[in-house]
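Note that one protein chain is taken out, while the other chains of the complex remain in position.
Right after this comes chain A.
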Amino acid sequence: MQFVIVGTGGQGILFASKALGHIAMEKGRSVVGSEVHGMAQRGGSVVSHFKVGEYLSPLVKVGEADVLLAFDQNEAVRNLHYLRDGGTLVVNLYDPKAFQNDRLQSSLDRRKIEVHPIEGYSILKEHMGGRFLFLNVLILGAMCGAGVGGVSVDEMNQAISDLAPPRFVEENLKVLKLGHEAAR
């Protein structure tokens, strides 16, 4: 299973691959991926790769990702080429109208890409007082809700409980549920 996770620096992308890695390890699978550090983290575009299985290289080749987790709709479009035909896109929409672009939709259709959109910011505004730092867990919830990535919501629940700072576990689990429901 090969994941590409995209967004902008500061959105908590690294936590997403940590959670995926934790789950895979619990199942005794090998994992390898790449993190983004330094300059690119300062609000700029960020791409992180993650592979579960017998791989050596931390990079996903263009056209081979099974799942694209996009924390930002523009970054989703910029990185669509990583997805294989028939792959799945889980995307946080900020401006859903713009995402309806004809050419974009026709490419998604042609390549049989399954799209699971959530409007993360409105959900977090409504339920979490606009604390957007929960976006990463929301996306992970949406991924489980969409039933992709080979990860069940129970496994994700466990991973979040193990990894999140203790005093934020409860809120994180609540967000996970919100994401799960939003994408189902």
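Here is the rule we go by: a residue touches a chain if its C-beta (ideal position, glycine included) is under 8 Å from a C-beta of that chain, and two chains touch if they have at least 3 such contacts; residues count from 1.
The rule is simple: contacts and distances are computed from a predicted model.
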item	value
Among "Indolepyruvate oxidoreductase subunit IorA", "3-isopropylmalate dehydratase large subunit", "Cell elongation-specific peptidoglycan biosynthesis regulator RodA" or "Raffinose/stachyose/melibiose transport system permease protein", UniProt-listed name of the chain not shown	"Indolepyruvate oxidoreductase subunit IorA"
Hidden partner chain, residues of chain A it touches	8-10, 17-18, 21-22, 25, 30-45, 50, 54-64, 74-75, 77-78, 80-81, 94, 98, 101-104, 106-107, 110-111, 121, 130, 132
